[in-house]
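Only a single protein chain was left out; the remaining protein chains are all shown in position.
Per-chain numbering from 1; labels A, B and C assigned in written order.
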Amino acid sequence: MTEMTFADAVREGLAEEMRRDPLVWALGEDLSTAHGGTSANQYLGLIDEFGPKRIVNTPISENTIMGAAVGAAVAGTRPVADLRMADFGMCAVDELVNQAAKIRYMFGGQARVPLVVRQAIGMRKGGAAQHSQSTEAWYVHTPGLVVVAPGTPADGRGLLKSAIRADDPVVYMEHKDLWVSKGDVPDDEGLVPIGVAKTLRQGTDLTIVSWSKMAQLSNDAAEALAKDGASVEVIDLRTLWPWDKAAVYASIKKTGRLLVAQEAVQVGGFAAEIMADVTENCAGDLKTHARRIGAPRMPVPYAEPMENEYRVTTERVIAKARETLDA
Amino acid sequence: MTEMTFADAVREGLAEEMRRDPLVWALGEDLSTAHGGTSANQYLGLIDEFGPKRIVNTPISENTIMGAAVGAAVAGTRPVADLRMADFGMCAVDELVNQAAKIRYMFGGQARVPLVVRQAIGMRKGGAAQHSQSTEAWYVHTPGLVVVAPGTPADGRGLLKSAIRADDPVVYMEHKDLWVSKGDVPDDEGLVPIGVAKTLRQGTDLTIVSWSKMAQLSNDAAEALAKDGASVEVIDLRTLWPWDKAAVYASIKKTGRLLVAQEAVQVGGFAAEIMADVTENCAGDLKTHARRIGAPRMPVPYAEPMENEYRVTTERVIAKARETLDA
Amino acid sequence: MNQTTARENKPAHIFELYQTMCLIRAFEEKAEIAFDDGFINGSIHQYIGQEAVGTGVCQNLRASDYILSNHRGHGHSIAKGANPEAMMKELMGRVGGTSGAKGGSMHIADFSVGMLGANGVLADGLTMGVGAAQAITLKGEDNIVAVFVGDGTTNRGPFYEALNWAMVYELPILFVCENNTYASSTLTRSVTAGEGPVARAKAFGMPASDVDGNDIVAVDELAADLIARVRSGGGPHFLHARTYRVKGHISRDKLLYRRDGETSENWENEPLGRCAGWLAENGFDESELRTAHSAAYARIDAAVESAKAAPFPDAALAYVDVQDFGPPEPWTKEGGAS
Partner (left out) sequence: MNQTTARENKPAHIFELYQTMCLIRAFEEKAEIAFDDGFINGSIHQYIGQEAVGTGVCQNLRASDYILSNHRGHGHSIAKGANPEAMMKELMGRVGGTSGAKGGSMHIADFSVGMLGANGVLADGLTMGVGAAQAITLKGEDNIVAVFVGDGTTNRGPFYEALNWAMVYELPILFVCENNTYASSTLTRSVTAGEGPVARAKAFGMPASDVDGNDIVAVDELAADLIARVRSGGGPHFLHARTYRVKGHISRDKLLYRRDGETSENWENEPLGRCAGWLAENGFDESELRTAHSAAYARIDAAVESAKAAPFPDAALAYVDVQDFGPPEPWTKEGGAS
């Protein structure tokens, strides 16, 4: 195990995959210049090892970053396209949803589209309306796509590697606040399987299901609740499609209570899908109806008091968990 | 009342609003040539009455159709932008979600964005993967947007008119199969309020909530079930955001059973939101947990047997309704 | 494709291209009849009148070269070597269709001959095309990519991104703009500023050529030259082919937006007749041409019959080939799916 930041861990993961397979390459804006030291440097130094044909600094052309990745994937390579933020990813929804997600199917299985598209999600202090969005729900709703949203450096690295090896197009959503977070990363290959959740904490009274940064907040909430004597199980889904239903169902069987916590806008978010699924499939095991927590349906405001009002905080998760426990 | 097709009714509605308010105008590809008689002709003849400054035939430039509508809206006019299909609407998600939906908020209320964007949804026989999608769930998940999906000619006209008069950006989703469908349209102004559902059929045993074309299928299902003695209430939401919670809650209070029926892919669809909401807010009134029906999570296939396998049919709604009734 | 023999005997080479063009024409005409008879769902965008462009370009490509097409892809596919019998099955949604009957007319693809797909969304073939070319350079192959784009589509932003991208990375790609005068029911020049696609391509530093797209001899010569240049590392090239969409945008289109006589005038200039004229002047007699023409129609007639006779695919195949991780759950008897 080595302690490293999320950004370092995923960069290592990418480099390892690029060493393993010469058909793996990355493209995006400012990749070779590593954002000039202004961002998380997930590509820092890779240009020196892999050169400009495999660490491709692109023009500001989101449609083509995504479209070229699709074309290069069907033509036999494994591109990792970086759109920087899910907000800018909105400029390339067409290429992702109409092409990447559908090509294998609509051409009757003639092609695979083995690409990874990185679209960072989440609020970063002061990010405001256009640099803060979490759009995972859109892509879960899109047939053909795999969606992952790792919450730790080890999962970030391990899931990136699995995503690169997968023959499906994978939307890889890293939380901007996580880039600088630290954690232990295994020294071995450290693959994290797609579709397998991780139980962060065992418990018997309530299951909190979450992902990405919110999994950590949920864990913090569980710790706080433990002081009150509540035993809360916390599941970090890590993969949102296909999500680990078996793990969630099993946990609900044990605890009888479910809270789904997400950072994204609550209305129409991925938590709604889990709620709906569990309502249909775990009715007998639930002692009280499932609950969810997510952001109010409004854009992300800038000023701190409003931004904090917007946020799904640990305290709010605790309050909602209490409500679920008491019901 | 006059009987007309959906396409004729919405064209009349648009013309009426354009006569009423000189700041209302429309833009999109092939508007003045009315798709050369190949499509639903929702704009046929309007060019003669309103001229090329108000019925604007645009280049094939989806980003700009949407972006220009936003700019023109903040600059004091009321554009109706037609992106033809939600599938092509994916080329302009950025302008809709990052700009139209956020401008009022992120500029602190200095501006309003009174625009309507038409994005037809739904399967049309043989439409295949890229001309069939129903993406309403994405826009319900997007703060700042209003989403309507009328199911009859009268509602199509009345909601288009209300959408044009609204100061919010409205995503107007008409089902391609509905364009040729006929219905009675009131001879008066016929405004249909945003956010108000319509009960298509009263019932006491089960509530089916639906919208767009699926509301009609749900009604057909209810009729069939009536022959078996089941009394099914059918609610056509018409507006998806804000959806008429009061109407749905009241119906559930009466029937104690809920089925939500949608044409879109089930996973992560709008039905999940209704399920989640009702699970949280109507738990006491539900005799059995809420259920939903939607398409399998796969692209729309072309060949008829596969296409039919994909479809949410009346029969499938009936089966799911029976399951709910029997639970 | 027999390019070497062909070069030695130009009339014989042009005759081969004529045969391909006849096959495309026959395919489109028969497809329209099948459509009108209810055998084809959705809509079909026919290539009639534009055959010389796809034929002249694609027949100069290798099977290992890639093409990316658009909504009007039947001609490109046939010219690139896709099997018309399988294509007709695809249009009719039958077993044996090129895309397993999952795609239909707008999603014909045949990866075995480098035909990476028609496309229902305008301009997406362009961005995917530069990516495919990038893959070629990464793999160190000497293949190239040709992308077809309509005149109307040159007003979509991704077109310019792709031109710039191709130049920046010096990719082996040929952009083929088929200027058939119309974009659906809109006269393209009514919504297009400036001198048009050639000037626009040149503004990106891309060498660009213009050709009479209804003249197969000219298209063939120019395409052969440009493809050789692109293949030998000359970087991207833009080819603007002037042509005309003699039929409607889709088969049902009544062409109400055209002035009287416009269509018939343009029929005079359609490429098959012109090619036949050239062949007649270059040693072929009428009967040889008629035989070739009839052979194409006979082949397509048979393709139609065999497609009509082919079974529809099993409904259960709908669930296949979605994705490895988290494939769809089939409907259950109770009406559940996910």
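In this section, contacts are C-beta pairs under 8 Å (C-beta built on N, C-alpha and C of every residue); 3 or more make two chains touch, one makes a residue touch a chain.
Small disclaimer: the values here were computed from a predicted structure and weren't measured.
Although it is not drawn, the missing chain touches A, B, C when the whole complex is taken into account.
Among B:13, B:28 or B:59, only B:59 touches the chain left out of the display.
Of the candidate positions A:16, A:29 or A:280, contact with the unshown chain belongs to A:29.
Only one residue in the set B:67, B:89, B:183 or B:203 touches the chain that does not appear here, and it is B:67. Mapped onto chain A, the footprint of the missing chain covers residues 29-30, 33-38, 57-64, 87-88, 90-91, 124-131, 266-267, 293-299, 301-310, 316-320, 323. With the whole complex as reference, residues 23, 25, 53-54, 56, 58-59, 61, 63-64, 66-77, 79, 94-95, 98-99, 103-111, 143-146, 166-168, 194-195, 239, 241-242, 277 of chain B touch the missing chain. The set of chain C residues touching the chain not shown comprises 155-161, 163-164, 166-168, 190-195, 199-200, 202-206.
Here, only the chains that are shown with their structure count from here on.
Comparing the CA-atom centres of all chains against that of chain A, the greatest distance is found for C.
Work out the mean CA point of chain A and of chain C, and you get 39 Å between them.
Multi-chain contact residues of chain A (touching two or more other chains) are listed as 94, 98, 105-106, 143-144, 241, 277. Shown for chain C are the residues in touch with two or more other chains, namely 97, 99, 101-103, 107, 119-121, 157, 322, 326, 328, 338.
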